[in-house]
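A single protein chain has been omitted from the complex, and every remaining protein chain is retained in its original position.
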């Protein structure tokens, strides 16, 4: 994330070959066009490749000044520009964007201001930033970056090639797999919310489990994942969590599931594999969500979902006056049902 | 939270005596069974005691390999295992779990990298971790732990036996009672959201009050409690706040109230004592919630609640198609009411 380094241009034919996309162009020599960056359809100009994935933006194909575009077969006819045609324009774009914006390799080493416990084992290829604190018996894997102000508690294991952005906290005994990315403010392994009522006050229930995170997990800024009460909270491989998400104790999030920002998941819930959970959805504790379930943004899920599908529970807003009327009518619903029943009876009486 | 130390086993009869539970067992010598840890019904084996509190998991009683279980009288018949019978299995479990997992005493002292203002008074039994910053005129109580990267602003008072996990921020002039637990990322005393419109732009309203926190309060990761605008924001004794909660300026949260994750409470609202507020509930500003009120998860509370009881406002989600139909019908509700009225009139005309 330093200043972007200029990277050498790549011919369009080469981009097609590397991504498996089909190069389609009116001009025979389009394969020789040199691309050296990605851009949006609106911002692109000579040398840039843009993409169309969201059909909402299709009209921008007509006006883009990109040298080439990445499109699906369905959109290919909508532009005369040289193009890479692929069933997955967004994924193809992602790969080309990564090609032109390689992540700079960190310079290994431990900053002089970092505090590393004597018993910690930090790979010599790892980077430990300023003011970071690494606890006793911690292991930090090869090429892993622990940036400024991070705190990794005693007995944690952090795998290879992870990036902990500044000010991540990992509580003791947490386990993190390879290639994790954790953004600033993430808190892994804080105590779950466990209290028992006892003679009018709350008794803290010791939170004895861990957080165990698989490989290829990304966790957004200020997201929190609580440690298990007994047993572990588990985030499986390739799970993607956005910002400001709360994962309660003893949850299990299945592999390849993606969860958008501001979602809350109460304790002991199991989310299946390959689920997609929209922003601000709120999911009850002690339930199970089937593999492949899609939950719409801002929906509340109170009970287990056993059949995959799309589930929704969020009302679209209305102009305030209309909304008030609707709410007021809703409150008369029971009466309305009774009135309809009365009408039916009265009709029955007439019949 | 270091590595768990092995603790000596305790006889079941002794556990019963210490917790006031009744020991019930088929075998006369069951009181002599030695227990040395707690576990879930599923994970327990020889030497472990498990508990049943949520009836959802009752079937697991049959298969557990625990040496003993903690159950209510209602569930006692469901297992032949030696058991501690008690009206409050979860609280009894909590106490036994704490017995087998004593919190290790911190090693007192100030880390060499901590920055302590000269006028601060830090108890000699307190622990100040690496990179922590303690402001002018702060007092830190006996045995209190201020872990790595915490920042305690000028003129704060932190009581005895508190634990501030890594990277907590306490703004100036905040007051925290005894035995507080604050998890990582907590922010106490940031400015409330106070602005006045003035000639087309916003004028900042100085936030002059404090945050005052009682004894035995636990605050979850990344939760924020704003300072008062004028007067104080008050969190009374034994309040328990989960993660990612926002408490607005000048709120007062009554003693023994527990609030689950992702809840927002707007400014100047008073929550009573012994309330329970479910996750992601959203509570308006300038209202009052009666003592003992229970608010269901994801419910919106717009107006004061004067009668304790359970209040709910969250729709359960439906398969997306069903939901769309329901929303579309709801939008026809006003028309429906008019149609029913027309039918009633027409019937009246016939009558």
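Labels A and B are assigned to the chains in the order they are written; within every chain, residues are numbered from 1.
In this text, a residue touches a chain if its C-beta (ideal position, glycine included) is under 8 Å from a C-beta of that chain, and two chains touch if they have at least 3 such contacts.
The structure presented is a predicted model; accordingly, all values stated were derived computationally and were not measured.
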{"item": "Residue of A:83, A:137, A:167 or A:210 in touch with the missing chain, whole complex considered", "value": "A:167"}
{"item": "Residue in contact with the excluded chain [from A:32, A:130 or A:200]", "value": "A:130"}
{"item": "Contact partner of the left-out chain, one of B:13, B:72 or B:113", "value": "B:113"}
{"item": "Contact footprint on subunit A, counting only the chain that is left out", "value": "1-4, 38-40, 42-43, 54, 56, 88, 90-91, 93-95, 97-98, 101, 111, 113, 129-131, 147-149, 165-167, 181, 183-185, 216, 218, 220-222, 238, 240, 242-244, 256, 258, 260-262, 274, 279-280, 297-298, 314-320, 323-324, 327, 330-331, 333-334, 336-337, 340, 343-344, 347, 350"}
{"item": "Positions on subunit B contacted by the hidden chain, ascending", "value": "113, 115, 131, 133, 136-137, 149, 151, 153-155, 167, 169, 171-173, 185, 187, 190-191, 193-198, 200-206, 208, 222, 224, 226, 230-231, 244, 246, 248, 262, 264, 266, 282, 284, 286, 295-296, 299-303, 309-313, 315-316, 325-326, 329-330, 332-333, 336, 339-340, 343, 346, 350"}
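In this text, only the chains that are shown with their structure count from here on.
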{"item": "Intercentroid distance (Cα basis), subunit B paired with subunit A, Å", "value": "26"}
